[in-house]
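Yeah, one chain of the complex is gone here, protein chain that is, but the others are all in their spots.
Per-chain residue numbering starts at 1, and chain names A and B are given in the order in which the chains are listed.
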Amino acid sequence: MEQWIQLTIDGITLGGVYACIALGYTLVYGVLRMINFAHGELFMMGAFAGVYTLQGFQDHTSLNEDLPSLTITAAIFMGIVVAVVLAVLMERIAYRPLRHAPRLAPLISAIGVSIFLRNVMLRYTNARREVYPDVFPDGSIEIGDVSVSYIKLFLIGMSILFMVGLYLFIQRTKTGTAIRAVAEDRDTAALMGIDVDRTIVLTFVAGAALAGATGVCYGMYVGNAAAGMGFIPGIKAFTAAVLGGIGSVPGAMLGGYFLGLSEAYTTKLFGAQYKDVVAFVLLVAVLIFRPWGFLGKREDRRA
Amino acid sequence: MPGWRQHLPRPLTSAPYREALARFRETPAGANVFRFGPYALMPVLGAAAALAPTFFGTRMTFLIILVALYVLLRISDSLIGVAILALTLALLPTDMNSFEQNIMFNVALFTLLGIGLNVVVGYAGLLDLGFVAFFAVGAYLYALITAPDAGASEWAQTWDVGLTFWAVLPMALVLAALIGVLLGIPVLRLRGDYLAIVTLGFGEIIRILLTTEDYYTGGPRGMFLLPKPPFFGRELDTAYELYLVVLVLALIAVFAAERIRNSRVGRAWEAIREDEDVASAMGIDTTVYKLLAFAMGAAIGGVGGVVIAAKQGSVFPPDFSLEISINVLAVVIIGGMGNVRGILLGALLVIGLPDVLRDFSINFWAIHLDNIGQDYRLVIFGAALVAVMVLRPEGFLPSKRRVAEFREADLLQEEMAT
Partner (left out) sequence: MRMESKKAWYRWPLMAVAVTGLALFAAACSDDDDGDDGGDETPAATSAATSGATQPAGGGETITISAGESIKIGISTTLTTDAAELGIPIRDAALLALSERPDIEGFSIENVIADDLCSGPGSEAAAQQLIAAEVVAVIGPMCSGGAVAALDDYGAENIVVITTSATNTSVTAQGATNLARTAWNDDVQGEEMAKFVYNELNLTNVVLVDDQSTYGKGLMDVFETSFTELGGTVASREVVTVGEQDYSAVVTTITGESPEMVVFGGYIAEGAALVRQLGDAGYEGAFMGADGIADQDFIDQAGEAAEGAYVSRGPQALETNFDEFIAKYIAEYGEDAGTQFTDFTYDGVNVLLNAIEQVATVNSDGDLEINQDDLIAAVKGITLENGATGTVEFLDNGDRDLAVGAINRVDQVTGGVLVELN
C-alpha cells in the first residue's frame, strides 16, 4: 500500500511538470490553432538559464549557502525572462509571417525552431550537461514508509502555484479575458477593439513564462540541464494537452496529472518500458469515448 | 509604410513581372517557349550530373540539381516531361562518388515515403505523425523473413524463412496496408490534431514493441546480416543500384497515387479534406475513404521500409523514431502539400541538405572554420526549415487548387482587416 501512495506522489510530481508545459501548448493552440512544437525547447532554455544563474552565484558569491531562497528565486526569474524573450522572438520571426498560411506550415516552422534551439544549445554546451549547484536542502519528510524529499515537495508545490497563477491570470485579468476572447473568435475579438497581435504575443509570453519557470524547478530536481531535455517532456505535454482537450486550460492540468499517474502506475504494473504504450492506449480509449478530450469544447468546424 | 524600401528593386514574383510574363505566355511565341523551354533545361541537368560532382564539389552539384529540378518540375506538365525527368533522375548519380550516391538514395527513399504520406495528409487531409510505424513494419518484415540467421531474433533463427527481396515487397505492401486499416478503425472519429497525437503514439508504440519483444525482433540488439536484393544472378549492393530500385518504386507509386486522385476515390478524399460534414452529407462514406487513404499511404511506407532494411543490412529499433515521421511530414509540406511533384524537392531539401553540409567548412579570406558543417549542420537545417516556410508558406510546388485557396483566404483576411 505504501508503495502505491509513493507511486501516486511520483505521478503527481511528474504530472505537474507535464501539466505546466501542456498549458503553454493549450494556450497557443487556443489562440492560433497551431501546435507549437518548439515549446519543449523553451522548457529546456529555462533550465539552462537557471543553471547558469545558480552557477554564477556559486562562483562569485556565497549566497547559495547563505540565502538559497534568494538565488533560487533569481534562477526562476532568469528562466522566465529567457523563455519569454525567446518566445517573443520565435513568434515574431517564425510564426507571425505564417498567420494566414496553410495550417501545417507553422507546424514545420515550429519543428525548425525546435531543431535550431536544441542544436544551438548542444554546440554551446559542447554536448555536456550543466550540473545544478547543490542549493536545495537535502532531506525528506517521512510518513510511515512513505518518504517524500523536499525537492519533490518543492516541485509539486511550485507546479501547482504556477498553474493557479496562470489560471487566475487567464480568468481574472483583462489580458486573460482578451486571450480567451481571441481564442473564442479572433475576428469578433478584433471588432471588439482587442489588439489581436498583442494578445497573441501575450499568450506566447504566458506559456513561455510557465515553461521557463518549470524548466528551472525541474532542472533543480533532476540536478542538471541538457540540450535534449525538452523533447520528451514536450511530446508528453502535448499528449497531456490533447488528453485534457486541447485549448482548455483546466483540461491541460487534468491531462498532465492523468498522464503522470498513468506512467507511475504502469511502471509498477508492467514495467517502465510499457508506460508509453499504456499512456497512448489510454489516450485512444479516452478519445474514442470523448473525441474532444476530457474538458475540450466540441468543435463543429474542422480544427 | 513609406521609406527606403520603395526604392528597392521589386522582387521577380511581384505583380508587374508576373503580369508581363502572363502576357508573354499569351503570344504564340511565348506559348512555345513555355511549352518546350523546360526541355532545354534537360541538358543543363545532364551536364550538372556529369560535370558538377568532379568540378564543383558536392554542394554546388546539390544546388544545381535543386534549382534545375525546381524549374523543370514547375513548368513541365506532360507525360513526355515526366519520362525525360525520370530518365535524367536515373542517370543523375552515375558520376557521383559513393557519398553523393548515398545521399541521392536517401532523397529517393524519402520521396517514396513522401508520396505515401501525401496520400494521407495531402489528398485526404488527415494529419499523420506516426508514418514511421509502417516504415518499421516493412523493414522488420524484411528482416524476419529473409535473413537465414538474423542476429538476436530467436524467432527468425527458429523458422529461418529465407524469402527474397522481391517476394517480401508485395507482402510488406499488404501487411502495412492491413496495419494501416487496423490503426484507422479506432481513430476515424478523430479530427485534426487529435488524430496527429494518436498517430504519433502509434508510431511510438510500434518502436517500443520492437524494443521489448526481443524473441521476435532481437530487441535493442537488432537484426543484421540481412541479404541484398538478388537480380539475375547477382546482388544489388551499391547505393546507386538500390537508388534505381527506389526510383522505379517511386514512379509506380506516383502513377498509382495520381490515378487514384483523379478517380472517384480521389474526389471523395478531396471532399473529405475540404469539409468532412458536407462530404458525409453528400453521401460519401467517409469511414471507407479515410481507411483507404490510410491503407494506401501505409502500403507505400511499408515498401520503403523493405528497401531501407535491404540497403542497410541491419535493423535496430532506435532507427525508427519519431524523427522519421517528422522528416517525412516536412518533405511533404515543404514540397507543396497535395502535389506529388513537389515532394522530390522537399526530399532534396529536408533529407539532402543536412548530409551535403557534412563536409562543409569555410576557408575564406581570414576566416577558417573547419568542420563547421559537421558541427553546425543541424543548426543551419533548423534555420532553413523556418526560412523556407516563411518565404514559401504553401511549399515549393503547391497544387494549384491550394494556391487558389491560400490567396482567397488571404484576400478575405485583408478585407476583414480593413
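We take it that a residue touches a chain if its C-beta (ideal position, glycine included) is under 8 Å from a C-beta of that chain, and two chains touch if they have at least 3 such contacts.
Please read all numbers here as calculations on a predicted model, not as lab measurements.
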Absent-chain contact - pick from A:R129, A:R180 or A:K297: A:R129
Sole contact to the chain not displayed, among A:L63, A:V222 or A:V284: A:V222
Residues belonging to chain A that touch the chain removed from view: 3, 6-7, 10-11, 13-14, 17, 93, 97, 119, 122, 126-129, 131, 134, 138, 140, 142, 147, 149, 151-152, 218, 221-224, 226-229, 231-233, 263-264, 267-268, 271-273, 275-276
For chain B, the residues touching the chain missing from this view: 1, 5, 8, 11, 14-15, 53-60, 63, 97-103, 106, 151-152, 211, 219-222, 224-225, 237-239, 308, 312-316, 318-319, 355, 358-364, 371, 374-375, 377-378, 387, 390-391, 407, 410-411, 414
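Please note the rule applied: only the chains that are shown with their structure count from here on.
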Where chain A and chain B are represented by their mean Cα positions, the distance between them in whole Å: 32
Contact set on chain A toward chain B in their complex: 29, 35, 93-94, 97-98, 100-102, 104-109, 111-120, 123, 187, 190, 235, 238-239, 242, 246, 273-274, 276-277, 279-281, 283-284, 287-288, 291-293, 300, 302-303
In the complex with chain A, residue positions of chain B that touch it: 121, 127, 186-187, 189-194, 196-198, 200-202, 204-205, 208-209, 211-212, 275-277, 322, 326, 329-330, 333-334, 337, 375-376, 378-379, 381-386, 389-390, 393-395, 402, 406, 409-410, 413, 416-417
